[in-house]
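Only one protein chain is missing from this complex, and each of the others stays in its spot.
Let's look at subunit A:
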């Protein structure tokens, strides 16, 4: 390591040097509590944040309560069928109006003084109302409703009433990847019940970087790769794949499947019995979408990072991973599986089984990811090494999946937001390196 590379460059956290093809991140970004607090106001209070999938509130009156960007919210489908996102805080004096993680409710009654809100947010009941003067109007005390929008079933909310972008504008190139996922069923995708709720003693951004990092796969995940090979996974039928920047901090990797896909790429590891069904599904998609797009939907793996804290990985199963910062050195991870609602029961079982083999706190891969990012976090305690390097692929027109372009795209948006530069949309379209341009 050269001394020169470790010399601080001003006070910038992200040092993006397109001339020297060097991209570095000051490790204070992972350890500094002041920066972590600033991230909450500059990033999480402003961006569109993933709340949940519409299938989690399937019918009128169904709801889920969870934290989004550090704030307790309720996503509820009203009796009118509309999905809304409310602040989970009573407009009287603040108690949570909903303390069940999910359920079915015509109304939410605050346990403190029994104010009651309809599932559309209206205040419909106030005990002993003669305690208020004529100026008191129930209409002023409905639940605070966050601005929310849904794209292809994925519900997002923003806490910034001034957020200038609509959700599709905000998602930029990532919409294409959400299309490729939602197109996997004609009747809609659904979240499978049973979330994997875990965490890591590491900065949240390390998990975002890890989730789009394919460079580590063969090194860190030897045991998983070995297991899949022992089951009869075969090398991809075509080579290649690429990493891309999708604009506004989003990025993706797209690559031929390394093992198999329940929808719809059969290899012997799935067993002979389901082969005709999986291949028939693949053929049906060719009829619906044409050979090229069908191959992209059913015969290609992808991992998409949606800034700031959502990852969707579509490989041997689909996982939606929401990553929440808890100060600088800890994160909470929520992972669920997404699948076609009309999936064949045997193939659903295969999907679940392979999901568990790879993913989650007890899979054959994710625990090693957790351990390694915790190890990075510990490594940062030695402040002598000031920067982490993320320059792989800056020398290429089209970076490969083992390069670090999606992570750079993430950091560039992080840098813009932390410096209030996002007002200049052309900064999001960086010239110079063709490979660094958002697709």
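For the reader, a short list of remarks on this structure follows.
Simple rule for what comes next: a residue touches a chain if its C-beta (ideal position, glycine included) is under 8 Å from a C-beta of that chain, and two chains touch if they have at least 3 such contacts; residues count from 1.
The rule is short, and it goes like this: contacts and distances are computed from a predicted model.
With the options "3-phenylpropionate/cinnamic acid dioxygenase subunit beta", "Sensor histidine kinase ComP", "Acetolactate synthase" or "ABC transporter" in hand, the undepicted chain maps to the protein name "3-phenylpropionate/cinnamic acid dioxygenase subunit beta" (source: UniProt).
For the options A:62, A:158, A:210 or A:366, the residue in contact with the chain missing from this view is A:366. Of A:72, A:125, A:142 or A:199, it is A:199 that touches the chain left out of the display. Listed residues A:226, A:291 or A:327: the one in touch with the omitted chain is A:226. Within the full complex, the residue among A:101, A:232 or A:290 touching the omitted chain is A:101. Listed here are the subunit A residues that touch the chain not shown: 101, 192-201, 220, 222-223, 226-227, 230, 332, 336-337, 348, 352-353, 355-357, 360-362, 364, 366-368, 370-372, 374-375, 378.
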